[in-house]
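What follows is a structure written as structure tokens; I'll ask about it next.
Removed from the display is one protein chain of the complex; every other protein chain stays in position.
Then we have chain A:
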Amino acid sequence: MSFLFNLLKGAFLRMLQLIWFGKRKISNSLSIYVKTNTGNTLSIDLDPKWDIRNLKEIVGPQLGISPEDIKIIFAGKELHNSTIIEECDLGQQSILHAIKLPPGKNRLNRKKDTKNLIEESIDEGSEANESGSKPLNETLIDLPLEDSDRHENHSEQEQQQARAHFYVYCSLPCKSVEAGKLRVRCATCGSGAVTVDRDPQCWPDVQQPRRITVHCENHDCQTLLSSLAQKDEGTPQVRYAQFYFKCANHVSLGEKDEAVPLYLIKPNLRNVPCLACTDTRDTVLVFPCEAGHVTCLDCFRDYCVARLRDRQFEFDDNHGYYTLPCPAGCQNSHISEVHHFRLLSPEQYEQYQRFGTEEYVLRAGGLLCPRPDCGMGIIPPDQTDEERSRSPDEDDCRRIQCIGGCGYVFCRRCLQGFHVGECDSQQPTTYSSTSAVSCLSGYAIDPLRASEAKWDEASKKTIQISTKPCPKCRTPTERDGGCMHMVCTRAGCSFQWCWVCQTEWTRDCMGSHWFG
């Protein structure tokens, strides 16, 4: 009887829905998909003000299941009947999972924490034994970077304030830094019809595998797990969560639509002022140093641009990332998720990538094409020791062609156009790489400025007058007065040299011509 009633109620709600949409297109209507564990997918239009019970009443009849026998799973949580749809952080085209409960099991609550029990008994005493909980976005608190900083026993109010906000880099279609949503699936079968056994409490919980177990509703999962277990004895018999992120700015493009989490960007819950401008902003970047130094996003951009201009990004030797440390100069503070540099403009990011590639080439023993508009990284073919010892100065070994770039043929030693015989004694001028400072007033060439500078004779002359190459890495260095003590700022070089002697800086240099 009640089934019939529900069927009617469902039909009524659907009609209501139709009328609603027919009359005045509800601007905030939500189109979602409901996937079942039996392989069906329904497309449903919802009013975000509805609760999960309303949803069950619409879905039930279409699936031929009584609404009480359905549980709705989203983002790793079984949603409680009284949960309002708009609280769930659902986007357009999001996928909810509707699971038919086995007969007689629907009132047995699985792993329910007491807090939810209490809430329910207050909210709706009549349905105290109903299962489900609040959606993940409502319960998840801001994740600390380290395991050890886990939040313990947050009060309800603290939890509200500390609610997690995520930022992601969306490569498609937004191509920008956006708000992100945390989602979860079964690590064994990839199904989203899972409920997590606990909320993640720190970034390692989210990023590392096998930290949080799930209950997977996918029927095929058990078969998959047993077949895996047969192949490899070590396969655990429990299922683990696999967390991933979605961009909140665009309509979901399906289950494969993911975004990169920028986990150093956080809401400024502790109201920490920016290290650089001292403003207290809502969104900040927290460096992975022990002190957790904070900059606002504007200052982070400025910091990157300042370092980029001087080519002072560094290779993090542990991981090989071309990156930056904390601007307060802390140890072990390199940013290892380089997508954070997506906060830069597209042009700046492109420059970052280009410099990164070039530095990589230089580190691999290669060199850069000296043509100002090219700068292509070239790794010359390996010379055998025998070849080198036989003809160390042979013209062939000095002849480098920019293959894959502009095709320029040049002399390896002087970086001028290729020539036979001795190099012209004049100093080489290369625009392709930059930087170094005199201890007081030298400054690096702005690569942008340099590449904009056209290869006409006038600019060539002025630059030759005021720049000299680092004697070690040949990076051109500009000097605007001050002392003669130069320190090459190209990451990985740091050669200390004398502007006058163009050799390593010595005590003699200090004594005889420190100031020119």
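The working rule: contacts are C-beta pairs under 8 Å (C-beta built on N, C-alpha and C of every residue); 3 or more make two chains touch, one makes a residue touch a chain; residues count from 1.
As a working rule, contacts and distances are computed from a predicted model.
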item: Hidden subunit of the complex - UniProt protein name among "Dynactin subunit 4", "Actin interacting protein 2", "Ubiquitin-conjugating enzyme E2-22 kDa isoform X1" or "Ubiquinone biosynthesis monooxygenase COQ6, mitochondrial"; value: "Ubiquitin-conjugating enzyme E2-22 kDa isoform X1"
item: Selected residue (touches chain absent from view) among A:Cys299, A:Ile400 or A:Cys470; value: A:Cys299
item: Of A:Ser43, A:Gln230, A:Thr278 or A:Asn318, the one touching the omitted chain in the full complex; value: A:Thr278
item: Residue of A:Leu145, A:Ala328, A:Cys397 or A:Cys423 in touch with the missing chain, whole complex considered; value: A:Ala328
item: Residue numbers in chain A that touch the chain omitted from display; value: 275-279, 293, 298-299, 302-303, 305-307, 309-310, 327-329, 437, 439-441, 482-483, 485, 487, 494, 507, 510-512, 514-515
